[in-house]
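Before we start, here is the structure in question, set down as structure tokens.
The full complex has more chains than appear here; those shown keep their coordinates.
By letter and in written order, the chains are A, B and C; residue numbering begins at 1 in each of them.
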Amino acid sequence: MIFITRREHFNAAHRLFKPEYTDEQNLDVFGKCSNPNWHGHNYTLFVTVKGEVNPDTGFLVNLKDLSALINHHVIERLDHRNINLEVSFMAGLLASTENLAIGIWNELMDPISQLGAKLHNIKLCETENNFVEYYG
Amino acid sequence: MIFITRREHFNAAHRLFKPEYTDEQNLDVFGKCSNPNWHGHNYTLFVTVKGEVNPDTGFLVNLKDLSALINHHVIERLDHRNINLEVSFMAGLLASTENLAIGIWNELMDPISQLGAKLHNIKLCETENNFVEYYG
Amino acid sequence: MIFITRREHFNAAHRLFKPEYTDEQNLDVFGKCSNPNWHGHNYTLFVTVKGEVNPDTGFLVNLKDLSALINHHVIERLDHRNINLEVSFMAGLLASTENLAIGIWNELMDPISQLGAKLHNIKLCETENNFVEYYG
């Protein structure tokens, strides 16, 4: 069993808030992350897949295929987007790093299994100081 | 003459667009950076000041004072904000990294001279791949 | 189950030595790390906690609370300190990265459980080339 990780990036806007709260209540719970005018981040995404090395290629998966798959299913839908308003798999969810990591896992699990590998871990960094990991 | 640099961070939303253009025209000129629903970045700011070492302290400036000054005049006004809508020194300007670096220079030049140093350089990184430098 | 990690920093002095050894014996076992005049490091600490996402907030824990807790219980006691002389939870222990990581785990385990999460991992980096991980 071998593990291979691909790093990708996206830049997006978001806001942490509950629509049933007033702006004051949201500020109280979510602090400056609740700013109604949005803020944003350079997110860094690490996708780790696992499986056996193919003796014909020396690869677990071809990294070009893995990168293309991540870009198609995740990056193109998040990059330069508003996570609250424009990302279908986040609809109705709080736009936290936790929920975003789980959403990315759900989008990638099936496509990666069709590459012949198994999704092992999503690591999503919001800043240099904070990151979330999800193993399904 | 010695140069000392302080690194600070802020996370903000922005959009590149001209209000007199349609969304289609903005998309044509500014690409996905013109998304009307905003996107955002983790900006990294390097402020370099210059001057003589004070023989009583061994310092050019006390870095706590320099950091507090940068936070008061720049970071608190940009962090978790929408650069187009909420930052007075960017009003009426395209929210490009170039204009933002120049705006930060203008906000810091006088306060830093009151610390007994001279502002030398603003370096503003929008992503790991792109940064702007301004020397006045 | 989700994992969230907070990065913090502290700068401290230490020395690796056994008080029952002579300086020569300490030099023989611990090399230049045994210098009786001390040396120091910029330590980087990663604290990983685990648990369920709270559906009301989208958070496992509020990162401001986690950061404040780490600062109160660990960083304020280590930052700009001498690990051998001034850190009560290291008293009588060799000031190695291994023992420091275990000591930090012991200080954080109970407070983090009161935040509603479980401490999963302490990762402590002494330099870019060396780090220790402890899982309890």
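Criterion: a contact is a pair of C-beta atoms (placed from the backbone, for glycine too) under 8 Å apart; a residue touches a chain by one contact, two chains touch by 3 or more.
As the structure is a prediction and not an experimental result, all values here were calculated from the model.
J.: 3 identical chains shown; how many in the complete assembly?
T.: 6
Basically, only the chains that are shown with their structure count from here on.
J.: Based on which chains are in contact, what kind of graph results: line, ring, star, complete or other?
T.: line
J.: Roughly how many whole angstrom separate the Cα centroids of subunit B and subunit C?
T.: The answer is 34 Å.
J.: Using the average of all C-alpha atoms in each chain as its centre, how far is it in Å between subunit A and subunit C?
T.: 29
J.: I need the residues of subunit B touching at least two other chains; which ones are they?
T.: Residues of subunit B never touch two or more of the other chains.
J.: Where on subunit B does subunit A make contact in their complex?
T.: 9, 11-14, 32-33, 35, 37-42, 79-82, 85-86, 127-128
J.: Please give the residue numbers of subunit C that touch subunit A in the complex, ascending.
T.: Of all residues in subunit C, those touching subunit A are 1-8, 48, 53, 56-60, 63-64.
J.: Okay, in this complex, where on subunit A does subunit C touch?
T.: On the subunit A side, the touching residues are 16, 18, 29-31, 93-99, 101-102, 128-135.
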